[in-house]
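What follows is subunit A.
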Amino acid sequence: MMLTGLLIAPVVTAVPLAFYGHRRFAPYVNMAGSAAAFLFSVGLAWQVFDQGPIQTSGGSFFVDAFNVFLAVLTAFVSMTTAAFSRPYMAHEFKQGRVGPRRMRLYHAMFQLFIFAMLLALLTNNMGILWIAMELATLATVLLVSLYRTPESVEAAWKYFILCGVGIAQALFGTTLLYFAAERVLGEGGTTLHWTNLNAAASSLEPTILSLAFVFFLAGYGAKVGLVPLHNWLPDAHSEGPTPISAVLSGLLLNVALYAVVRCKVLVDGATGTNRAGQLMMAMGLLSLVVAAFALFLQRDVKRMFSYSSIEHMGIMAFAFGLGGKLATFAALLHMLVHSLVKSSIFFTVGHASHMHGTQQMDRIQGIIRGNPLVGWGLVVGVMAIAGLPPFGVFVSEFLILTATMREAPFLAPILLLGLAVAFAGLLRKVQPMVFGAPPAHQVPVRAAHVPVILHLVIALVLGLFIPSFLSQWFETAVSMMRW
Partner candidate 1 sequence: MNDPLPYILTIAQAALLLLLAPFMVGWVRLVKARLQNRRGAGPLQPYRDIRKLFAKEAVVAENASWIFRFTPYLVFGVTVLAGAIVPILAVDLPLAPVADVIALVAIFALARFFVALAGLDIGTAFGGMGSSREMTIASLAEPAMLMAIFAASLITQSTSLSTMVAEIHKGVLLKPSFAFALLAFVLIALAENGRIPVDNPATHLELTMIHEAMILEYSGRHLAMIEWAGMMKLMLFSLLGIALFAPWGIAGTPGAGSVALAFGVMAAKLLLVATGLPVLEMGLAKLRLFRVSEFLGVAFLLATLAILSHFILER
Partner candidate 2 sequence: MSPVFLAQVVDLLSALVLLLGFGLLAQRRIYALLHLFAWQGLFLAANTAIVAYGAGVRHLYFSALLTLVMKVALIPYILHVLIQRMKIERDVETMVNVPLTLLIGIALVVLSYNVMSPIQEFSTLMTRSTLAIALATVMLGLLMMITRRHAVAQVIGFLAMENGLFFAATSATYGMPMVVELGVALDILIAALIFGVFFFQIRTTFESLDLSKMARLKEDVGE
């Protein structure tokens, strides 16, 4: 019931929004739909927490601790993003940047996007997973070009092409996976079910699976934003509407990484080595370092934070690649807190760019004077994302570092170098935006404070105290990992 509700809520919401998305009440419908999805997700989580993994009849959907946690996160962040998008999009509408048609498109696609992500998370079928990932791209690509500026069209095109190429590789990987599975499980619709594959993982042909993983990594990795497949990411984040940047960074990347990890589990089961993990570590570290340095010379504020997302996805990929209880636990926690903090940053950034009528950082100044809560939200968010205690990111990075020092001590300095450089890059740019005297062109905007505060408070609490249900949850998810 919960599962059905969770999947249907966004679709049901999307339909009226496709027709009435420009009306005054539309944002509230949007919020209500997301809230409903969130409630369903919590209910689902409760079920999983209570009864253990759930598999629907026929096995098309499989819910375990790993994906239900991400589903709750997705539903939660989409709910807060919907709350944020209400004043944000109202401002855009008032400024004439989007007309009624595009408001309809925006609202409908937003819900469709949420649906695609939830589907990708909850499906048991590796093929459906692929389809849902592609659907998520398709849903967002028109949102990226919502403003129809040359830049946004260009960004959307690049997003579409690069992710399309990437995801095509993933399909090849899926084919190979099916090829390997068919030999063991026989032909049929259930062969691609992750649960079946997982059960039979050790008898899958390792040669095929390790080849398949290459394609999975190159495919879903492009969506994760791993360097050097990341080029679409800064463009799409900077040119799309800010709520979309928030969910792209906060959710889509997670979902893509989730897909990679699901594949990795299978591959590890087949090969019995951590070769796949090593590839993830390599790409993760590369992403971390490159993105960290790229932060330095950014001028567009959303672009900069999209690089920060690349950096953090690199960290997570690295941690998942590292494997082991501790690193995986940390990576899951990092997923959670990164989503929360990064989306809250995008919320504040969205308001800040409205206040100044630009996303160019050198024209943004003195936010803290113009709107203290936005300013503090941004600076605290940046501190949090940069890994300063007592926020949750610090805890997860601390754990990742611990695991690194245990497993691969000589990578620890690189990891830390990346973190330090990223910190420098972010702080250097954020400080003048937040502080200073407000410039003449700054105007007040109506801001949605609750989502920002909510996200940051949760991130703060997680830095000091991880509730036992959450850690148990993580533990269960961790137990799924083989390496």
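List of remarks:
The criterion applied here is as follows: a residue touches a chain if its C-beta (ideal position, glycine included) is under 8 Å from a C-beta of that chain, and two chains touch if they have at least 3 such contacts; residues count from 1.
Inclusion criterion for the candidates: all candidates are chains of the complex that A comes from, given by their letters.
None of the values given here were measured: they were computed from a predicted structure.
Looking at subunit A and the listed options 1 or 2, the chain it touches in this complex is number 2. Residues of subunit A touching candidate 2 in their complex: 125, 127-128, 130-131, 134-135, 138, 141-142, 145, 148-151, 153-158, 160-161, 164-165, 168-169, 171-172, 174-176, 178-180, 182-183, 187-189, 191-192, 205, 207-208, 211, 234-235, 238-239, 294, 297-299.
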